[in-house]
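Heads up, one of the protein chains got dropped from this complex, but the rest are sitting where they should.
We call the chains A and B, going by the order they appear; numbering starts again at 1 in every chain.
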Amino acid sequence: MHLLEVKWLSKHFGGIKAVEDVSFKIMGGSITSIIGPNGAGKTTLFNCLTGLSKQTKGTIMLSQRNITGLPPHAIVRLGIARTFQNIKLFRQMSVLENVVVSQHSTMKGGFIDAVIRGSRFISEEKAAREKAREFLALLGLDHAAEVPSYNLPYGDQRRLEIARALATEPILLLLDEPTAGMNPQETSGIMDLIKKLQMLGKTTLLIEHDMKVVMGISETIIVLDHGVKIAEGPPEKIKNDSLVIEACLGRGAHTV
Amino acid sequence: MSDVVRGLSIALWFSLLFLPFSGFRNVFILFAVLSSYAVIISSIKRYGNPLKEKFQSVRRVVDIGVRPVRFKPLIFCATMLLLLCFPLLVGDYILDVAILTGIYSILALGLNVMVGFTGLLNLGYAAFYAIGAYGYALLNVKAGFGFWQSLPCCLVITAAAGCILAVPALRLKGDYLAIVTLGFGEIVRLVLNNWDSLTGGPNGITGIAPPYLLGTSMAALNRYYYVTLGAVTVTYIVISRIRMSRIGRAWVAIREDEIGASSMGISTIWYKLYAFAFGSFWAGLAGALFAAKMRFISPESFTFMESVLILSMVILGGLGSSEGAILGALILVMLPEVLREIQLYRMLALGTGLILIMIFRPQGFIGGLRSGT
Partner (left out) sequence: MFFQQFINGLTVGGVYALIALGYTMVYGILELINFAHGEIYMLGAYLGIIFLGLFTATGLTSSSLPLLLLCSILLSILVCSAYGYSIEKIAYRPLRNAPRLSPLISAIGMSIFLQNYVMLTQGATDKVFPHLFGSHGFDLLGARITYQQAFLIILSFLMMVSLQLFVMRTRMGKAMRAVAQDKVMASLLGININSVISLTFIIGSGLAAIAGIMVAMYYGLVNYSIGYIAGIKAFTAAVLGGIGSIPGAMFGGIFLGFVESMGAGYISSEYKDAYAFLVLIVVLLIKPAGIFGRSTEEKV
């Protein structure tokens, strides 16, 4: 039983075929990487999966349920969360607030509760704050809880993005270049985190350029080039695939 | 030396620009003023570096802004005590101004929900103010309903108008949204001005009854003051509480990054609609209070300038801060009253003020761009 099934997904922008007939299946609890040269359509693929972009063709199924064309907030509620390549933090909010906001879909408090401030409201707010601190601790950010997020160093901002995504309590996590701009220590930290999340039952799909990460933790690698899937398989197979080497040769892919 | 020359040439430039309109005498005065200013500034630049440091450090302290977070309940109680005793301390004229300040506070608080919390620029807020006012006026004069009976109706109608405006507004980005709200405001005013049979056209509606409580009229200034005070308090408390909740956080998230917000599970369409409805709701309250106080309303009170005035209050106090909105209302209502002699120049000052605030201190007095947890 596959968690995510993508069938013949295409996204055209006018004449440009950003994503063309891409199909793949993701098993629950797996870690999959999507790689490919810049402009291969990876982020566009993520945008379609999360409802930010409307696909031109194809279907997306989450746990056998058709989620094609649903708006982003609905997809979050169904259990898919993502981070962004260009960080989209709520800049004026503090680090803690960013994570509390992200629990929006898991909280129930409504208008009346907010005004009356009954015990149910207060306990829910308190729990949200505590849970937020837990997520921050998981990503090593609890020391910066009150800092306005625009003041965070770049690496911390990326980690906050992940913390926010986790706060929505997803079953499938889409990470768009989570280690971009990180030093080797931070990168290992992220790799460990993804593996820890796997043990907690989460499924991860990540876009990455850092081959150390890709080869280090992926069970499956999907390769995109010019919007088309040109290879799919375990790391060993992909490493030796001639098409892949041709596509990535000379591009900015890191090698260990 | 070149600084002074530059300053003088700028002074000359402006004087020449104003020449066709003002005539030679005024222009000479203007040139004299601007030149002296230019000379003073250049001298400060050349000789006054330590002075500049001192000025900067003062600025830094002011920049930190007012943050009475720890003492909030204390300050709130003290303020409430003062406000409750207010009618015993001041005369009728000031009481009248205070009531007006209260009404504008409600308007500023409501607009702050849309503009400050959610980032939806509304240039036609006076339309909701008008709908609330005319709603009560019509229900009272034409259908005979009392204030407290009409109020729920007014509020619902105004909030519904907010939803109607939200429909085109939901999919538009910043500038276009602003223009649509402006258009909405103008259309409402035009309808009020021309639909003579319903609204009385430019003559407006007269003979509006004041609210009655337990059989007594609340029209007397000190009684009406308490009605207004009650309304402002309710508005402030409800808005503050909604702000410090999941709903308020969702609004701020939308303001900060709409795509990010929707990717965190917030339905931007629903919450923007919510902001419109909730924000306009309070304008309805203010409108009804205004109509009940003045006993007469006309479309002249609900122009674009009115919308700009309310927006200025929100900006002055600091976008996103409820306390700032009230402060802004206080300043912009009290100042013209206090400085009656220069009443003529008040719009000129407002225009200049807006430009200066945007350039030098866009976060307003209290600087309210912090969200709430």
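A few remarks follow.
Here is the rule we go by: a contact is a pair of C-beta atoms (placed from the backbone, for glycine too) under 8 Å apart; a residue touches a chain by one contact, two chains touch by 3 or more.
Bear in mind the structure is a predicted one, so any value in this text is a computation, not a measurement.
Considering the whole complex, the residue from A:F84, A:F121 or A:F135 that touches the absent chain is A:F84. When the full complex is taken into account, the listed residue touching the unshown chain is B:L182, out of B:L34, B:L182, B:I205 or B:M313. Per the touch definition above, the residue from B:V141, B:L221, B:I259 or B:L273 contacting the chain not shown is B:I259. Touching the missing chain, out of B:A133, B:I247 or B:V308, is residue B:V308. Counting over the whole complex, subunit B has residues 13-14, 16-18, 20-22, 26, 119, 121, 123, 168, 171-172, 174-176, 178-180, 182-184, 186-187, 190-191, 194, 259, 304-305, 308, 311, 315, 344-345, 347-348, 350-355, 358-359, 362 touching the chain that is not drawn.
The criterion applied here is as follows: only the chains that are shown with their structure count from here on.
With each centre defined as the average position of its C-alpha atoms, the distance from subunit A to subunit B rounds to 41 Å. Interface of subunit B with subunit A (complex): residues 238, 241-242, 244-250, 252-253, 256-257, 259-269, 369-371, 373. Residues of subunit A that touch subunit B in their complex: 50, 52, 71-74, 76-77, 81-82, 84, 88-94, 96-97, 100-102, 104-107, 109-111, 113-115, 117, 121, 125, 129, 164, 167-168.
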